[in-house]
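Of the protein chains in this complex, all but one are displayed in their positions.
A, B, C and D are the chain letters, set down in written order, and residue numbers restart from 1 in every chain.
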């Protein structure tokens, strides 16, 4: 689910900042608490190993030299570079994907403006309008099934499920399946074609009066449908060609290695720098200060992972089911509510 | 309110620079003075604690070791990276949002060019033109209510307020409410639809002379309206899908932690490096030089916070109420002032 | 072949991350295992040379001083900068190229919408439709032969191969060759021209009924064809003007030099820092920790090399042959399946 | 004035580079010589204060400790980050603004192509063409008066000045002033509206032959005019919403502080490192090497300041007056030179 906080960030004062930091849902705390706990347990485990096994054994010196070595690797800057590179690349992609997921209002308005209800009987007009709504919803669902795991798994695992929802008749489903395409291919463009063909079959009357759309109106409508289909189709391309897997692997692997290495670095600092202090004090002082940077690295990595696939099931991913509900409501209002009552104030308006 | 300083920066000489630095409204000084004072007080407080409680107590050594540790954390570079990353991401978004908030001149000009006043009586023509202005303003207000806290809270808390302003008749309001959509949904597209339908109802005459728009003119007008609606609609999407909350939280939390940590780092420097000097001198020398960097970090963080939501109430945010006033004035001039007097110099112009 | 992992990255939890890291095909492991092995062997070789030849010889001191010197060169940051610069430049280009490779659905839908089957006999209509499919496929193949080594070498080494596939008649081939252009030039625009001319010859009937496309429909179709050709043509430009060779050379050369230099740096650390330890221990400790960074550099360089030419034969390159198969299937479904059965639910749909 | 050096940089050899470096007009030397001199004088002044006042006084030690402290602040990286961030943000904006300042050739060509001179008498046709030129120039002047301090102050301080130039008749001026808009608002869109209305009034003849533009031609012309107006209007928006003032202030303030601090750092190096040398030698050696970096910082800051407002009066700013002269010349050639002599070679051309 997308997590909105725009209104909460309207003014940038102290209260806002604190309130933003304390949010849980979709927050960085929710993202990292598991990793952080694991990392702390690993730290404790490593400490125990040292204290009860290695210490005072014959490996003690070698172990300490190993820790020394780990501590001097110059990886901070490399890590920061890698993480910003990865996050900014993923973020750019995330935004671009969102921009491609156009909303169907333009198509609906275009239809509304150019469709002449009076050319057919009121019943038929309403039926056409409802079919347009159905087909638009259908196109979105067919597309989202392909990119969003949530829609595919929880909402419409089979095409029959869509028929149950009333968005597809079984006749249409069998027609769709009779096409020569593989079942696994995405058929999201078929409803768009159907929309155009329904209107084409009905509008191409010799008699201009009986036609539901003018020639020019139909052309504009075609333009809009095809540009909408094109933009939605780009989402499939984006899905088909992700960032190179090697890039994602490199960054993930490297950050986890660093975090793992940091366990030994922390050890080394605790063991070696505070020889003269009590062990407890060393652990506290070192633990707190080191945790700080490690939590930052975990947080940054997690953020970059979360936005790799914006149609996934993370809290910050696009809420595909919300979108579908919203589109359904808006399309019904736009196309199927009575069209007659256009308000028009004949009285002198107040601003005169 | 947007803070303009373009003319003040026309030439880049010393006076300009000094004058720019001394501005208060919308300045960085206004942004950071509160944080800076708090930070200085915290510093003083920490010093007092050391001087009167810790010093010469049994915790003195442990405290000093803790300070030493804090001082050696390699976080400067990480901080700078995080802050530039955050600021540049937010700035890109800020600019993109501004680019989406198209001005209504294009729609108005398109209407003006294609509307044939002579097809209806002068009174009706003026009434139509006024209604177009009203609906355009209404669309902007409905949209801005959704994204700008200022417009929603201080200007149009309820729809009735808009009716009072004369931009909406109560008949239109009830029509708007009779739609099936949820009340909380944004209805900004309804006025656009109304504009198109008013013209459509009046222009679709069989008799070409009596029609207020030609077929082609109407199509161009539809194109313009729909593209304007589309761009405005993208603002809603931007508002709906902000930058991942986790990113904002991470950066904010990390910078505040660093600032908090810097209190101890300053302490450590004052206490430990100047053992041989008088304490007063150490405080002055260290305080001044350390304040410098901390103020920079605060300023940078604050700037990045201020531009997260460009429709908020910070001094540098887009001035939605100014925009509305400006649009109202321009639309009235464009559409409702007498259209007859097109100037046209029949005499030989001067440049011959 | 493009390596998809979007669905696998739907949620960002531990299992996903581990599963992603363990993928082999298209992974970073596949990319770097050869280089890494070579680099380790070189390391072993250098160690042997030192141990059996240089050590205790008269060159020992000079060699050690040389190693010292290598160890102190400040190249880490430069390396990271170069690698991120190169990767991000290449990645931008990679994405842009992908965006240019438009899919033919828009053209096909446009044709479908505007083509009036009833104007000609069913057989002729089907033949026209099939010819359109053939020509669209032909345009893609001619283009991809020029940019994708795979298509050129393994799929269509000669034009006769295309004739064999039935996508080109020998009559058309000879016509194509009779043009004045050099054989090596890319003729990808010819099929687009043919598509337009076939329709033009058939549609320009005086009798409106007998025309397969209306005037306006044809114009929209021309627009779509020409914009598609323009976008595809940009791929040729991209191919013709790569990133400056000097840039690629500099980065590659510098990274390999650094990796080579790191062999001596590793040597120096092993030899010089652990004078007091056994040689075996030093090799293990130093080897493991140093390998880490070097593998990262190799991985990063390899990634940047792999995405230089997105139409090459690396696992992460665009899968041109898959694209061709897919386009062929979609175009056939769109254009050549029976067009009559437009579904249209006359019964009240379920969502009422 | 824009400073062109493209031809001088055609080949990148040594001569070119030296010649580019030695340019004065619009050069970095012109930008920084004043600041550099001031900075050197401040340095000398600080040295004198030390030599004649502080040295050997009781403050000597404290002063030296202060200098030591200044020398150890880690600000180099922060400074470089800030400066590249600022310069690249400003440069992006600078380019975008330039891209928005479209040239009027497209509008003029569109008019030329669609205007039918034969529909009116030659005199009237020429008069219409001249009026179009006047109005286009007028639109540019009204716009540039709002954004360019040079045009507003030195060229057209009042609207009457424009009337004097013959680009506006007094009748038109009074019409413009009779509009309801505030005088301070920008009226740049009025001439565009006038252009459209002049043509509309003359072309909307029932008789097709007597019309100066066809329906479709007029529509294309309207499209072009409105898109030009839209792009020019965006310049006003850019001018209205600059980069947040706080950002500019922070960067400027911080760089100047650093430069000021560097005076003490230089001092500290001269005083403390060369205790054993003669003071003169220390000053020379230190002065030269330190100057180098400081001049770089000044240069970078100045560049970023100069490009904040591209319509200002710096040497590198857009040369608004040159643009106006150029547009006037091109528009006159395009629209008002005799249109009859279209060349057309009836003989076989040479390339046969």
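Here is the rule we use: contacts are C-beta pairs under 8 Å (C-beta built on N, C-alpha and C of every residue); 3 or more make two chains touch, one makes a residue touch a chain.
Treat the numbers as computed from the prediction; the structure is a model and nothing was measured.
For the omitted chain, the shown partners it touches in the full complex are C, D.
Within the entire complex, the positions of subunit C that touch the omitted partner chain are 31, 34, 62, 65-66, 69-70, 73-75, 77-78, 81, 85, 89, 127, 130-131, 134, 147, 149-150, 165-167, 169, 171-172, 175, 178-182, 185, 189, 192-194, 196-198, 200-201, 204, 215-216, 219, 222-223, 226, 229-230, 233-234, 237, 239-250, 252-254, 257, 261, 302, 305-306, 308-309, 311-314.
Remark: the residues of subunit D touching the chain excluded from display are 2-7, 9-12, 14, 17, 20-21, 23, 26-29, 31, 76-77, 80, 84, 87-88, 91, 98-99, 103, 105-106, 109-110, 112-114, 116, 214, 216-217, 220, 224, 274, 277, 281, 285-286, 289, 292-293, 296, 299-300, 302-303, 306-307, 316, 318, 326, 329-330, 332-334, 337, 339, 341-346, 349-352.
Rule of thumb we're sticking to: only the chains that are shown with their structure count from here on.
Looking at subunit B and subunit C, the chains in contact with each of them are A.
Of all residue numbers used at the contact between subunit A and subunit C, under half are used by both chains, marking a mostly different-residue interface. If you average the CA atoms of subunit C and of subunit D, the two centres end up 40 Å from each other. Looking at subunit D, no residue sits in touch with two or more other chains. Viewed as a contact network, the protein chains form an open path, each link joining two chains that touch.
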